[in-house]
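One structure, pasted below without further comment.
A protein chain is absent from this complex, but the other protein chains hold their places.
Up next, subunit A:
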Amino acid sequence: MRPILMKGHERPLTFLRYNRDGDLLFSCAKDHTPTLWYADNGERHGTYRGHNGAVWSCDVSRDSSRLITGSADQTAKIWEVKTGRQLFSFKFGSPARSVDFSVGDKLAVITTDPFMERTSAIHVKRIAEDPEDQIDDSVLILQNPDGKKRINRAVWGPLNETIVSGGEDAVIRVWDTETGKLIKESNEEEGHKKTITSLCKAADDSHFITGSLDKTAKLWDMRTLTLIKTYTTGVPVNAVAMSPLLNHVVLGGGQDASAVTTTDHRAGKFEAKFYDKILQEEIGGVKGHFGPINALAFNPDGKSFSSGGEDGYVRLHHFDSDYFNIKI
């Protein structure tokens, strides 16, 4: 396959997200402008100007009309996808790390980093139908038991009943959204050993995968938080994605960004590694980035995926036909 290279960002990529129809791709980077691309030919369609810091993550509503972004400038902003107009800005006292719309797009979960004397927290915001009625107040604030540790990702569980979070303390937590109580957390022997960098839900919300700097990715049951599978790779995992079509998971990573300059780029293993979801066996690797992969996303049709790297490139891969009949 010949990937499409998209060089719209000047700084390392942080997050990639497809809309539900799979025709739009949103990219976030450490430069301040999230960008919208057409997912089939990689043409840049627009940029969302207004943030004043690195943008860590984004999410798009189911009808592709609203975009929410979380940024290091201590705000999370809602945008109109079509025009790039900013609709609302949530202000926090610390950087907003992860954002996720709930099922139905009525709520959003936003995590904030520990900063100065503030501790890390998970905020639930109500998203108003009409941006005029939008208010800044949080419906629910969940405090991490260890407030000094960052929460890297928080997503909604099935039917918005739970919120699943993972972060620097390497523990996966499941919270009740009704009461705000902690329901479950991963135990020490099954859980990750180091920072959880990424978390990706399956299309049907039945299970999710977490990637960690301990060089593994783990597959968990969403409701019971039982460990299903572990994928071991040689390098720290920065990004994970699951194919909605085949039983494949993709892990992206590479050595730490600070160590990249000290070694040859070929030794860094900056490839997106494909694993069989069930057999936990490696299927193949897709090379190309000159730095660690920070973001991965699968098109909802499962026929293409994109990766964003520390090198500032988004690489959009449309699979060859032989990918679909890979046998182990």
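Rule of thumb we're sticking to: a residue touches a chain if its C-beta (ideal position, glycine included) is under 8 Å from a C-beta of that chain, and two chains touch if they have at least 3 such contacts; residues count from 1.
Everything that follows uses one rule, which is that contacts and distances are computed from a predicted model.
Visitor: Any idea which of "Protein prenyltransferase alpha subunit repeat-containing protein 1", "Eukaryotic translation initiation factor 3 subunit G", "Mitotic spindle assembly checkpoint protein MAD2A" or "Actin-like protein-like protein 6A" UniProt assigns to the chain that's been left out?
Guide: For the chain not displayed, UniProt's protein name is "Eukaryotic translation initiation factor 3 subunit G".
Visitor: Out of A:M6, A:L142 or A:L219, which residue would touch the omitted chain in the full complex?
Guide: Looking across A:M6, A:L142 or A:L219, the contact with the absent chain belongs to A:M6.
Visitor: Kindly state which of the options A:E43, A:D136 or A:E178 is in contact with the chain not pictured.
Guide: Of all options in A:E43, A:D136 or A:E178, contact with the hidden chain holds for A:E43.
Visitor: Which subunit A residues touch the hidden chain?
Guide: Residues of subunit A in touch with the missing chain: 1-8, 21, 23-24, 33, 35-38, 40-49, 63-64, 82-84, 266-267, 271, 274, 282-288, 315, 317, 320, 323, 326-327.
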